[in-house]
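What follows is a single structure, and I will ask about it in a moment.
The complex appears here minus one protein chain, its other protein chains still in place.
In order of appearance the chains are A and B, and numbering begins at 1 in each one.
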Amino acid sequence: MTPPPGTPPQPARTASNDLRQALTRKSTVRPAEVIFSSLCRLAAWSSLGILCVLVGTVVWKSWGYLDWSFLTSFDSQRPELAGIWAGLLGTTWMIFLTFTTAIPVGVGAAVYLEEYARDTWMVRFIRVNLSNLAGVPSIVYGILGLTVFVRMFDLFAREGLITHLMGKHIEAIVIAGVEIPLPLGTTLASGALTMSLLILPVIIVATQEALRAIPPSLRHASLALGATRWQTVRYQVLPAAVPGIMTSIILSISRVIGETAPLIVVGAVGFARFAPGKIGSLKDLADHPGGLLQAPFGKYTVMPVQIFNWVGQARQEFQGVAAAGILVLLGLLLFLNGIAILIRNRYQKKLRW
Amino acid sequence: MAKAFSNLMNDRAAAERAKAGTSSEETGPSQATLRMKVETRKLNFFYGASQALFDISIQIPERSVTALIGPSGCGKSTFLRTLNRMNDIVEGARHTGEILLEGINIDGPEIDVVALRKRVGMVFQKSTPFPKSIFENVAFGPRLTGVTDRRELDEIVTTCLQRAALWEEVKNRMTDSAMALSGGQQQRLCIARALATNPDVLLMDEPASALDPASTSRIEDLIFELKENYTIIIVTHNMQQAARVSDMTAFFYQGHLVEMGQTQELFTKPREKHTEDYITGRFG
Partner (left out) sequence: MSRLRESVLEWAIFFCSSISILVTAAILFVLLIETVIPLNGVKPFFGHVTLWEFFTETRWTPTFAEKHFGVMPLVCGTLLVASIGACVGLPLGILSAIYLSEYAKPKTRSIVKPILEILSGMPTVVYGYFALIFVTPYIVRPIFHSLLGLEVDSTNALSAGIVMGVMIMPMVCSLSEDAIRAVPRSLREAGYALGSTKYDVSLKVVVPAALSGIVAAFLLAMARAIGETMLVAIAAGNNPQLTLNPLKSIQTMTTFIVNTTKGDTPSGTIEYQSLYAVALCLFVITFTMNVISHAVMRRFREVYH
């Protein structure tokens, strides 16, 4: 077969020397290659450098302000007396209340979507919806919380719809000795409900993934033994999904502890010299344990909001107080994430497919 | 079954002779008269602790088609990949023994593996066009060697597409994405792409196994045309294909080279019983 016209002729490769030369001609390592791989390495390791500088700055600034009394005192006009106790308590309450609401709803939704729902347009719509919700800025959740929980669409206001319907201006209801303000106002409950909505997409999606990872044979075996769908879920699927649910909790803990903007919008106080429910010590708890039930319905602060408040102060010393607060915040984050990871790993060891 | 093969081989040989206009009984190059393009001596290959190739000593003549046959997992692809040092990128892969290209040990410390791979090209089982235009796919290799002149690139791309029997089908859509081509066209594109670096040796790892019969037949014709200028080593699990296309055949089994010889002889009068069993379909 003759090659088509215009083809460059194949060079005669008769001498092996020609080939040897070609093979050993070390393709000159282009400077571009070295520069590029160095840049890549630098970029990746810069994260370590940045983290060190960041933490280093905070530690340096907090010198002299971080001590035991800082942890156990309330805020003060004087920087040397200011403490983060109110914020610590508030954050703890916030974690507890948020997860109490978000986990049942989130896991329930995930269970429905994975175990019960057929692949209708509705279900697909929910899935798309969840990924969109995850991208909504947290401050918009704050505005949502402000309107729905804090102000409750102004239904209970003096000119509100409910006031018209009921004929009188309702400001609160009392259940079991606990006074619940209406509208909910700038209470811990509003904040916790807002945060629940914020982390709900994460919990649902992560739990869904955990459920999907469980092999169908487990469900089939259970159903074949005569269990109902709910029994299968309750006794087989959910226990197996616990590590995955823990993962979703780990992912959300950092957000719940660190989110500031939505809580400011929903009315977390910046300067607080009180504890939620007036329970700031074990003595308080002994004196009036009813405060525990009242706490979600009172004003509050959380650590990042306190820190934000300190940063905005005119007096320079408060920057040091803020740094101390940041260290406490990071410490709590590290501690809680660590525990959650430990729990998840323990559960994962027990399950071997 | 062996008879059917030998009939096939005789037909093909007759066709070749008619085309070449020779009257000689010899079909294809014989091992004695031509230079060995590729050779391995006592090649042992290991993936970590497990051994995949045992003492392979083989000689591949230039400007011929050598087929490597054998059941799945017998090491044919592994062997192929040692010839252009593709196993270098696999973690834990190592080998002992020599691999020679025209007498030069390709494992030598002075050998530039990048240059080696330009002289020993490879086509894979599943066609892997880059998500670029048809032109850019073929021009990829020459660009690596520093060719930037547009006219030169055009010439190289055109030639290679012609050699790969794809030119007529794509000459008017060179800027279209390569992903829009059919499976058979994509594989021919990959062949053109491999030819663009002007290699001496072309390694083909089951190039037609994922294609329909029509495309397979085109690729086989292509191989037959290409052997005029290139040394081709093709791994195939399709014995009929090996019989149709190759001058020499090597039979691998569980990492050992059982037998190698001229294709016609191997398929009609195999020396080893094992070979005969495989060819007649007793296993694999």
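Rule of thumb we're sticking to: a contact is a pair of C-beta atoms (placed from the backbone, for glycine too) under 8 Å apart; a residue touches a chain by one contact, two chains touch by 3 or more.
Everything numeric here is computed off the predicted structure, so don't read it as measured data.
Considering the entire complex, the omitted chain makes contact with A, B.
Across B:R193, B:R218 or B:R244, the single residue that touches the chain missing here is B:R193.
Within the full complex, the residue among A:I84, A:A109 or A:M195 touching the omitted chain is A:A109. Across the entire complex, the residue among B:G121, B:P207 or B:G255 in touch with the chain not shown is B:G121. Residue-wise, the contact with the chain that is not shown comes from A:Q319, picked out of A:T24, A:T92 or A:Q319. Touch with the chain omitted from the figure is made, among A:L66, A:M94 or A:L144, by A:L144. For chain B, the residues touching the chain absent from view are 84, 86, 89, 114-118, 121-122, 124, 126, 128, 130-132, 140-141, 144-145, 179, 190, 193-194, 197. Touch with the hidden chain on the side of chain A covers residues 27, 30, 32-33, 36-37, 39-48, 50-51, 53-54, 57-58, 61, 104-106, 108-113, 116-117, 125-126, 128-133, 135-144, 146-148, 151, 153-154, 157, 159, 161, 197, 200-201, 204, 228-230, 254, 257-261, 264-265, 267, 270, 304, 307-308, 311-312, 319, 322-323, 326, 329-330, 333, 337.
The criterion applied here is as follows: only the chains that are shown with their structure count from here on.
Rounded to a whole number, the gap between the C-alpha centres of chain A and chain B is 55 angstrom. Every residue of chain A that touches chain B in the complex is listed here, in rising order: 1, 3-4, 6-8, 10, 13, 16, 19-20, 22-27.
Residues of chain B touching chain A in their complex: 101-104, 106, 110-112, 114-116, 119, 155, 159, 162-163, 200, 225, 228-229.
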